[in-house]
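Got a structure for you, questions after.
Just one protein chain is left out here, and the rest sit where they should.
Letters are used for the chains, namely A and B, taken in the order the chains are written, and counting of residues starts over at 1 for each.
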Amino acid sequence: MSKAFNVSRQNGFTTIAITCFVLLYLPIILLVVYSFNSGTSVAIWEGFSWRWYQSAWQNDQVQEATVRSLIIALWASAISTTCAVLAALATTRTRKFKGQAAVFAMINQPLMVPEIVTAVALLIFFAMIKVATGYTGLAYLIVAHSAFCIPFAYLPIRARLQGMDLSLEQAAADLYATPFKVFRRVTLPQLWPGILAGAMLAFVISLDDVVITEFVKSAGQDTLPTYMLGQLRRVVTPEVNAISTVLFGISVTFVIAFTVLGKIKN
Amino acid sequence: MADLSSAAETQASRRRWLLLAPALFILVFAAAGPLLITLVYSFLTPGDYGGVEWQASWQAWFNVVMERDIFDDTLGWSDAHLSIFWRSVKLSLMTTVLCLFFGFPTAYFIATRPKKQRDLWMLLIIIPFWTNLLIRTFAVVELIRAEGTVNTLLIWLGIIDTPIQMLFTEFSILLGMVYVYLPLMVLPLYASMERLDFSLVEAGYDLYATRLKVLRRVILPLVKPGVIAGSILVFVPSLGAYVTPRVMGGGNQLMIGNLIELQFGQGRNWPLGAALSITLLAIVMVALMAYVRAAGNQEPHRV
Partner (left out) sequence: MVFAQVSGDVEKTITGGTLKVATAISVRNLRKVYPGQPPVVALADASIDIKDNEFFTLLGPSGCGKTTLLRMIAGFEHPTAGSLTMHGENLLELPPYKRPVNTVFQSYALFPHLTVAQNISFGLEMLGKPKAEIGRTVDEMMALVKMTEMADRQTGQISGGQQQRVALARALAPKPRVLLLDEPLSALDFKLRKDMQLELKRLQMETGITFVFVTHDQEEALTMSDRIAVMNAGEIRQIGNPRQIYDQPAERFVADFIGDTNFLPAELIETAGQTATIRLSSGKQIAARAAESGSQKGKVTLAVRPEHASIGPEAEGLLAGTLGEVVYFGTDTHYHVALEDGTGFVVRQQNRPDATAQFSSGDRVGVHFAPGIGQVLKD
């Protein structure tokens, strides 16, 4: 019996695809593996060891940078998600309004403008403010992060909102609920997976940011990624591997959580 | 009647802008506003220790592409800058093409898996997408460094004696960028392919098209929106790439992003940095508008 004809098969595609997946994960897997290397090389395996995790844990600079990254990410996530929720409520499930295109362009701007351009613009602008006020705290970073996190929080919230039936809120209003009560008792219970997803996305984006942070930060204000960037210029030990592996683990966890959130139905 | 409805509309409108206010405020303050200031700065004079002197000048814009020879004061094209622009465009285009070459079969593969499996395969693509850019770039560095995995392996196998120089070349930048931007190509391609009506593919085969012909004449035209979207999604960020060329290229192989950074570091020419940024932004905007136009033209073909 001759073989069946598979309509969707294309010559060589499966091979290239599988090769792609392998090549995509190979560097990362090696990275993770060598973070457990007992030797100092990133290529020659000398045995299993936790030493690099320990040294990273005990490294003052790493500790400082981690704390700073988390503080910024938490603030940026909170601020951007709040702004995004309000913005999503204002722009979804409504008729076309004047200035709609401009608003969308504004909200999605960080996605369209190359990061280096934004980084430079903020450097210039904040430098002016620094000269004028003398303030050199974390606020610059938090504000900068909040700004570019807004579209990342906005998109999942908007997507979720679009799938929600407007007539439910209208029914609540018909039953004497004020707009705030409608939001709290009808909209929010349905919307929360989208809000959580948006907050998580914003958190990860903030945590991962390199370019804008590098330009906006003052001396000594390293976040974890900028610390690593600095380390790459010097002798590289598997300590960087260890930090990377931890961050990678966080990413994977967040991706899975994000996917699960997306599957939650009303 | 008209009064009531317009009053309600004004109230709704006011409410809308109130809700938008926080987001817009932050975005104007920390995204759009600074861009305008950058534009202004591009018309100023560099300060001695960085920063600017508030004195209007075309110098920066001039220096984007031209330079004054230090010896005989003649005007000429800035070879250094032009070669950097050329390198950036070249590498970005090559990155896009390579991402297309690898990404198209990958997206097609995922789109032709049984429905239940597809989410799992997409998860494998999304995980690198969410992973820190620096980590991914670093992972590739680990492979191709002089003391990295590949060289160590080759020496151990006896194929070579001394490590091959792979890092700090245009090749390594290209490798890094393809590695980093591949998921960005796969995502929109997959979105397009998932919607492909395979009965059209069957019709192609029914009408005597071979596999290659079906790919070229039926599948490719139908997933063109995905191809265009993916290409833009890769070309634009790769043009403005900063981290990857810095890490993979060392200080030698500069792309536009690195050139810009230089002006705020040792180069101490903020206006030039500003002008270069605005130039990059302009190129990106043009590319995006071309995309919107191309995407718009797809409308009549859509089923």
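Throughout what follows, a contact is a pair of C-beta atoms (placed from the backbone, for glycine too) under 8 Å apart; a residue touches a chain by one contact, two chains touch by 3 or more.
Keep in mind that this is a model prediction, so the values were computed, not measured.
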item	value
Absent-chain contact - pick from B:218, B:239 or B:272	B:218
Option from B:36, B:203 or B:286 whose C-beta touches the chain left out	B:203
Residues of chain B in contact with the chain not shown	197, 199-200, 202-210, 213, 217-218, 221-222, 224, 300-303
Absent-chain interface as seen on chain A, which is shown	1-5, 7
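Assume only the chains that are shown with their structure count from here on.
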item	value
Distance from the mean Cα position of chain B to that of chain A, given in whole angstrom	17
Residues of chain A that touch chain B when the two form their complex	5, 7-14, 16-18, 20-21, 23-28, 30-31, 34, 41-44, 79-80, 82-84, 86-87, 89-91, 94, 97, 103, 106-107, 109-110, 112-125, 127-128, 143-144, 146-148, 150, 154, 179, 204, 207-208, 210-211, 215, 225, 228-229, 232, 240-241, 244, 247-248, 251-252, 254-256, 259
Chain A partner contacts - residues on chain B that touch it in the complex	13, 15-17, 19-24, 26-35, 37-38, 41, 51, 101-103, 105-106, 108-110, 112, 119, 123-128, 130-136, 138-143, 145, 147-149, 151-153, 179, 182-183, 198, 201-202, 205, 211-212, 215, 236-237, 239-240, 242-243, 247, 256-257, 260-261, 264, 270, 273-274, 277-278, 280-281, 284-285, 288
